[in-house]
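Partial view: only certain chains, each at its native spot in the assembly.
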Amino acid sequence: MNHRLDVPALQNRLAAFAAARHWQPHHTPKNLAAALSVEASELLEIFQWLTPEESGRVMADPETAHRVTDEVADVLAYLLQFCEGLGIDPLAALAAKIDRNELRFPAPESHKAPNNPSTNTESHSSE
Amino acid sequence: MNHRLDVPALQNRLAAFAAARHWQPHHTPKNLAAALSVEASELLEIFQWLTPEESGRVMADPETAHRVTDEVADVLAYLLQFCEGLGIDPLAALAAKIDRNELRFPAPESHKAPNNPSTNTESHSSE
């Protein structure tokens, strides 16, 4: 059903799912942040021994494709539950972050491709 | 602008941002999965020494609230870029996962609250 493919609707379904199983006492922001981190690592585990090229082809194998998609769902599930618990709008948070990054990291002129990945690291990972 | 608060629109903005900075060669699925995991850990770092109760109050301090919101944005940014690269619809993936979990983990009857967190762990973290 289409209404499920909407962030607030998914958050409602996740909240109902947790409530029906009496999991709310375990769903502190700290625990959800830990669970989010654990699920993100389970996604990374699929890629840990792959070459860059192999990593681009994971969806060609149906079993691996299912596993990747499943871990994506787990990461998103904990991210949405974390946000719901703390009253954070994740899409608004990301839009605001992109706005800030566009000011902070102006696009280089087209002839200056970066050749230093460590520079990229800084740009990627900090505000 | 409203169109920014939509997953595909945010993915378009992220793709344009990366392209303008010539980051695509670094954005292999493997690297994006690593970056997602790193950002999830940065979110966890905020909570690592907090008690469960303290973790519920992080939004009361404006500076911590900003930091939490910012890390949420980073996690979502890498998750959406990862999904874009592999052709995964994250909202559909989550909706399908909830569907499966509703079949696999029927809600207990209301008088049987779980008292064994390790049981919950299994339910939470595996399909």
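We just call them A and B in the order they show up, numbering each chain from 1.
Here is the rule we use: a residue touches a chain if its C-beta (ideal position, glycine included) is under 8 Å from a C-beta of that chain, and two chains touch if they have at least 3 such contacts.
All values reported here derive from a predicted model rather than from experimental measurement.
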Statement: Copies of the one sequence in the complete structure-file complex, 2 being shown, number 4
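Here is the rule we use: only the chains that are shown with their structure count from here on.
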Field: Inter-centroid spacing, chain B versus chain A (mean Cα positions, whole Å)
entry: 4
- request: Could you please specify the touching residues of chain B with respect to chain A in the complex?
  value: 4-7, 10, 13-14, 17, 20-23, 26, 28-31, 33-44, 46-47, 50, 52, 55-56, 58-59, 68-70, 72-77, 79-80, 82-83, 85-98, 101-102, 105, 107-108, 113-114, 117, 120, 123-125, 127
